[in-house]
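Other chains dropped; remaining ones untouched in position.
Think of it as A and B in the order they're written, each chain with its own count starting at 1.
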Amino acid sequence: MGMVGGGQGAFIGAVHRMAAALDGQIELVCGAFSSNPKRSKASGKELYLPKDRVYGTYEEMIKAEKELPLGERMDFVSIVTPNHVHFGPSKMALENGFHVVCDKPLCFNMKEAKILQKLVEKTGLIFALTHNYTGYPMVKQAREMIKKGKLGAIRKVVVEYPQGWLSTHLEATDQKQAAWRTDPKRSGAAGAMGDIGTHAENLAEYITGLQITELCADLSTFVDGRLLDDDGNVLLRFDNGAKGVLHASQISAGEENDLNIRIYGEKGGITWHQMEPNTLTLRWLDKPIEVLRTGGGTLYAVAQEHTRIPAGHPEGYLEAFANIYRNVAKCIQANLAGKKPKAIYTDYPTVEDGVRGMKFVEKVVQSSKKGARWVKL
Amino acid sequence: MGMVGGGQGAFIGAVHRMAAALDGQIELVCGAFSSNPKRSKASGKELYLPKDRVYGTYEEMIKAEKELPLGERMDFVSIVTPNHVHFGPSKMALENGFHVVCDKPLCFNMKEAKILQKLVEKTGLIFALTHNYTGYPMVKQAREMIKKGKLGAIRKVVVEYPQGWLSTHLEATDQKQAAWRTDPKRSGAAGAMGDIGTHAENLAEYITGLQITELCADLSTFVDGRLLDDDGNVLLRFDNGAKGVLHASQISAGEENDLNIRIYGEKGGITWHQMEPNTLTLRWLDKPIEVLRTGGGTLYAVAQEHTRIPAGHPEGYLEAFANIYRNVAKCIQANLAGKKPKAIYTDYPTVEDGVRGMKFVEKVVQSSKKGARWVKL
């Protein structure tokens, strides 16, 4: 694996590296860790990389690595830069025959998204987008239950992503994370909605297997001086007639990262909270509440295959993230061996999820600008 | 206290009687328990009432009781009939000088609501509406905290009332509760929104001290053959610029009665769940989460005065309900003694809350009919 971004001071780069390392299937062999070559070098050294595999730019890296013999050169690129630097390295990597793992959201706008989508189709390369929350075993269990009709037809979806860390004008300090995430030039058309609203949207579509067809979004910017939305409330309509609510916020004071979802069908309902991710609560019309737990013996294979340790030993965010990397590694291994990967390993977010996310961002912004009118996706 | 409605087979009548009895301040002395005189008689007997104080109709009761000497006759009327029979007895009781406790929603439509509002103003009589959830001590604590500015300016409100008991076409069976609540002739213009959406609306306005000024409502009827909405998602805007989400549902399969609210201000957030009502969770920008508990020594006087037993002895729905009756009793006692009641006892929902509720119902229905467009309250 070669990494683009994620140098000293970055948050998500370290997450990607831990996730990639966890299962012993992936080795970091090179990187262009920063747009600042000096910082890139320093970062590479800290990561115990040989000097000649630490590059000043991603262009340099892709070119140089391509020259190396197969087996020695990196097998794929991991892109962990701010949003506005997803497109460039993704495109170049694909064009040069490298598989890609890219942080979400896919890119900066729909135009870029469609280019990447076509490129993936054309090249047949693996492109994984780290909508990591779908990596949790209980999320996969929920999806499988709904697929098998356990809840009956879905009627209602409530998906929430409250955070509170931008309750003040943090970007006016030197907080790096706050700075780029609230900057329209680096983050894109939306703030909270792009950063975390897309996670909520992806989670809802992933678990239910439904698509949002219409939405009505009321975005707000509560903090004076902020340039993008820091809160948004959205009404949803799904392709099967289900209705829903999505809200995401970075000014829900005191909230950490409480992504959660409730889904109700004709026969029952399901609840999942990211902050206690090993529990899935099932409610039924005519029997007791059931609580499923990661590692439990009655879970579907897809949940069990994405679990490492027995029930009661909590797995968390990094393990869910690692599930994406593990699956990508398995698919690349199969690819290198000229085989088809096991179906279970193909379960990771793709460029299609990325395109859905970009469309979602485009549409919530459009709806809100019209005064929170309904728009179609 | 004389009761209208609440005969055998009714649900809410028994609740009112238990709530009224709990604190030893109120005695049931007469009633017109059913539109069916035979059932009224039978109910009165079960309640150990003398035969001559059990009436066939509320008109009969109000007339007869008025003839009795003060001190012997009922001091107030408690109205626990379905929605379409709130207006008649309320109006007649007020016109004949009786204080009223009336189940929510106030009445059938805005026209009726305004008549009652004027009548209360004119007569100066006590009119309490049993939006009982505001009777919980931790709800009062939350309200007081916000009033005192502990959370700073309020930015976001999420209020939910999911139930699942109408997930099937229950009104097609002989379930009495389902039958009238889904019948536009007895329930009013809205189903779930009238029955429980109004509780959510009332709770949000009570705790925040804000008023909803605009809303956009997407109501649905998921169960075939049902005549009123059984689910609704509503975007809210408040008079101070805060935004919000309100959703209420009777098809959230498996949910019991999970009214809950989250309120976020500049400095912190607050969470309360009706089903575990003795806990109030406070989140802050810069200090640990705090959990307040009913009966705790650090609570405001208003919370302590509405609590009966020490912390750790859970008080529930009936105790919250009884707080309304206790306060009404104290106000009537003061009234009879020609005194002003203590301020703390005047804290019960009034005809004004009822008018807000009827307006809310009118507006969500209007918004939804227009295709979920924004309407002003």
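The rule is short, and it goes like this: a contact is a pair of C-beta atoms (placed from the backbone, for glycine too) under 8 Å apart; a residue touches a chain by one contact, two chains touch by 3 or more.
Fair warning: this is a prediction, and the values are worked out from it, not measured in the lab.
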Total copies in the full complex, given that 2 are placed here: 4
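As a convention for this text, only the chains that are shown with their structure count from here on.
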Magnitude of the superposing rotation for subunit A and subunit B (Cα, nearest 5°): 180
Centroid distance [mean C-alpha coordinates] between subunit B and subunit A, Å: 43
Of subunit A, residues touching subunit B in the complex: 151, 155-156, 158, 160, 162, 164, 167-168, 216, 218, 220, 222, 231, 233, 235, 237, 243-245, 247, 249, 251-255, 262, 264-269, 282-285, 289, 371-374
